[in-house]
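A single protein chain has been removed from this complex, and every other one stays in its place.
Here is chain A:
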Amino acid sequence: MTSRPIVTVQAAKEGEKSGASLALPSVFRAPIRPDILNFVHDQMRKNTRQPYAVHVKAGHQVSAESWGTGRAVARIPRVRGGGTSRSGQGAFGNMCRGGRMFAPTKTWRKWHRRINVQQRRFAVASAIAATGVTSLVMARGHRIEKISEVPLVVSDSVQDLKKTKEAVAFLKRVKAWPDIQKVYASQRFRAGRGKMRNRARIQKRGPLVIYAKDNGLCRAFRNIPGVTLICVSRLNLLKLAPGGHLGRFVIWSESAFRQLDQIYAKSKLPDNKMASTDLTGILRSDEVKAAVRPRQARQARAVLKKNPLKNVNVMAKLNPYALVLKRKAILAQRKALAKKRKADAPASSQKQQQKKQPAAKKAKQAAVKGKAVKK
């Protein structure tokens, strides 16, 4: 990428002139790889763990021996002695009450993970790049609808803020306050045992403020819920992509933003596997279209076979003359029927004349009518 977009610096304090333009650092062009980031994030998160384990002797502080066979009891080791309800109870086994657990946890479990340097750098670069994509930051859940620009760069006077009140005023001016309000709204109690382990309250993550030099900034911002502060020289993946999800809302100070170019000199940045990630665009491009064969016409699908002797339409498809024949047959049949009725009609009327004359008349009329229709 030769031409890089311009980022305008926003005024941090009232009365300040905004508008200094900075070129977007090349980090923001790094490939965004959620898979690498997720992996590295997982590994990194394990590095703050404190070991836990069961006591070495747990379940074994008992001299128990199996009673062996022949005593009509299970062969599990049993507590020796007498005089207490504990005597004779099973011991040692993971299935026994008061016994040692299966595979007692050990402190020498591998708690920490080492991650390759290149991978770590890749992940951080991806994370920074993702903070520059509006959609990703929105998708992550930050309320940045009113923000003037992404990435959000503010003048260096932020770093000189001393009072929390000023910090709040700053956030409001920059339109980052809705994100903090979201944090307030999300403050709640943790579900589960964590409550009694000093992890009672939880809340969402708000904006991340990245500075170059702390002239009171940290003290001003640290009491605002959700805000995290880090220095450019010490970018932390766990803060840039909390939860392994890309796109935290970041507020850069101007000098911090400038430093990014120095930190991520060209050689340090990972290469893109794809020059352009717009797959649909690629597939529709002229180059691809030219190389691709023309689209195939609709394939003929298998048709269910129908019996022409039963199905008139199928018969007609095979032999159009069949329709003609059929029609002739139908007409001939009708004619024959008509003749038959005519022959029958006078005979039946003679019989019925003795009983009912109007009925006979009706029959005659019907016969006449029938004839007329058939002709």
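By our rule, a contact is a pair of C-beta atoms (placed from the backbone, for glycine too) under 8 Å apart; a residue touches a chain by one contact, two chains touch by 3 or more; residues count from 1.
Keep in mind that, in the parts below, contacts and distances are computed from a predicted model.
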item: Protein name, per the UniProt record, of whichever chain is missing from view ("Histidine-containing phosphotransfer protein", "Cytochrome c oxidase subunit 4", "6-phosphofructo-2-kinase domain-containing protein" or "Protein MAK16 homolog"); value: "Protein MAK16 homolog"
item: Contact with the hidden chain (one of A:44, A:79, A:136 or A:235); value: A:136
item: Given A:29, A:60 or A:341, the one touching the chain that is not displayed; value: A:29
item: Interface with the unshown chain - residue positions in chain A; value: 5, 29-32, 34, 38, 129-130, 132-136, 138-141, 144-150, 175, 245-246, 272, 276-281
